[in-house]
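As you look at this complex, bear in mind that one protein chain is not there, while each of the others sits in place.
And then subunit A:
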Amino acid sequence: MKIHKYDTVIVGAGGAGMRAAIEATKRSRTAVLTKLYPTRSHTGAAQGGMAAALANVEEDNWEWHTFDTIKGGDYLVDQDAAEILAKEAIDAVLDLEKMGLPFNRTPDGTIDQRRFGGHSRNHGEAPVRRSCYAADRTGHMILQTLYQNCVKEGVEFFNEFYVLDQLIVEEDGVKKSAGVVAYELATGEIHVFQAKSVIYASGGTGKFFKVTSNAHTLTGDGQAACYRRGLPLEDMEFFQFHPTGIWRMGILLTEGARGEGGILRNKDGERFMEKYAPVMKDLASRDVVSRSIYTEIREGRGCGPEGDHVYLDLTHLPPEQLDAKLPDITEFARTYLGIEPYTDPIPIQPTAHYAMGGIPTNVEGEVLSDNTTVVPGLYAAGEVACVSVHGANRLGTNSLLDINVFGRRAGIAAAEYSAKADYVELPENPAELVVSLVEQLRDSTGTERVADIRKELQETMDANVMVFRTEQTIKTAVEKIAELRARYKNVSVQDKGRRFNTDLLEAIELGNLLDLAEVMAVSALARKESRGGHYREDYPNRDDVNFMRHTMAYREVADDGKDSIRLDYKPVVQTRYQPMERKY
């Protein structure tokens, strides 16, 4: 075991982590621990753009953006946070441009903007061009630009270090962060990082679904590390299903395709979104479009021999426009489906995409241990966190924005805290939990296999807690997850070595997914209403009287070692927008 000491430790090197690292490195001695090499993060898979009311191509302002974000989140958004997001969006985009990001340009040479789902002029009048973009590889450009600037600032990375435990110490009745424990993939060695402040920026949990746009590595490691140490997880029942994943594969095809004029069609060639969202049509918010697609499929208007998908039609758009604005997604269609998007529509289905919930934070990125109490020295930003700017449903282009605005805020806040705080003394034997976890899995002779349990988890999540949910399906999922968690105790790995043991890490990641899937299902069961990405067929309406509140899920451990989930609730921050019925 090695012990390191840094002012600030950042967990994760995607957009939020690197944006935080650029700020934190200027102000404090900072280390970034990342389980992948920095440019491998799934930020790079984001395509369509980053929202900011620059008003470069038409009238726009941050107040309209704030409203759209709150409405898009079905009023579960904390409105003070949404206002910060929309206001700081403008500088966030301009900062990236100054760092070198190659945005597409208008004829005037300013940053070009395009339409995106849920973003509107004057509180819902018509779609507005608010998404700043670089073809359909905006996330790639953000990731590369941030890494380039990390190189420029001399950010110190520990590549292929898996953070598996968050050290929490209670001092005078206050829970404080003392550091993290990491596993080095190359050697199998365990490292303790003592740090005055820790920022989680480790991304989402999308791999507990089968059809997902998420990378294999998105296994909720940060959420699980905090949750296991008694910190709550907020709004975990809210998961976004992106309408246009490649059929069966789940690979993302950007909403920018519809922003450029692409149309969703059923087997009769009908533009069905006109029925469900007369104003915004194909550019309604993602939860609305995903439900509409599945409604078409269930009512027998799906495409293909099994009627299990619909089409994204780009054939009416000029090939030059597709080449210039959507080069990557058209190539995906060619590579993975053998389809030419110039002439043929692309089969798509909704794909698990984004966790709105996560580690609760305030607008400075400080992690909360209950509804109001800050954990000194602990921060989170990006998909791992829940500020909550996305509420019950995130708008497209607001996540690339979120990682930049709140990554920056967390980086500054954490480094400033490091400058004035002392180290919290490490607990006795700080690596204990990780050592026993690793040893147990490596030495296990159990008969269960990681791949089997993971496959069953993904199948039950897809079947039972996806776009449509009922009490019965969620209960089925809860029972199945409990069974899988029991079987997981008997899991073993074949690779017993220390060097690059990805077999072992996949087993640990599965443990994280199982814990988080359970939190999601239990939170969803208790929310007896429909709101944003959480749609209950048995409670099809939003219920502001009983459920205009954030879910807070805590892990409780009984004396006999058995764990359970305790649910609590937190009020939503409302400033100037009264909840209204959501229509597009």
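One rule holds in what follows: a residue touches a chain if its C-beta (ideal position, glycine included) is under 8 Å from a C-beta of that chain, and two chains touch if they have at least 3 such contacts; residues count from 1.
Note that in this section contacts and distances are computed from a predicted model.
Colleague: Out of "Cbb3-type cytochrome c oxidase subunit I", "Fumarate reductase iron-sulfur subunit", "Small ribosomal subunit protein bS18" or "Heme exporter protein C", flag the one the UniProt entry gives for the chain missing from this complex.
Modeller: UniProt lists the chain that is not shown as "Fumarate reductase iron-sulfur subunit".
Colleague: Among the options A:4, A:40 or A:485, which residue touches the chain absent from this view?
Modeller: Per the contact definition at the top, the residue touching the missing chain is A:40.
Colleague: From the list A:335, A:429 or A:541, pick the residue that touches the absent chain.
Modeller: Selected residue, touching the omitted chain: A:335.
Colleague: For subunit A, which residues lie in contact with the unshown chain of the complex?
Modeller: Where subunit A meets the chain not shown: residues 36-37, 39-42, 44-45, 93-94, 97-100, 102-111, 134, 137, 140-141, 144, 148-149, 151-152, 186, 210-211, 215-217, 248-249, 251, 294, 297-298, 306-308, 328, 331-332, 335-336, 338, 449-451, 459, 462-470, 473, 493-495, 497-503, 537.
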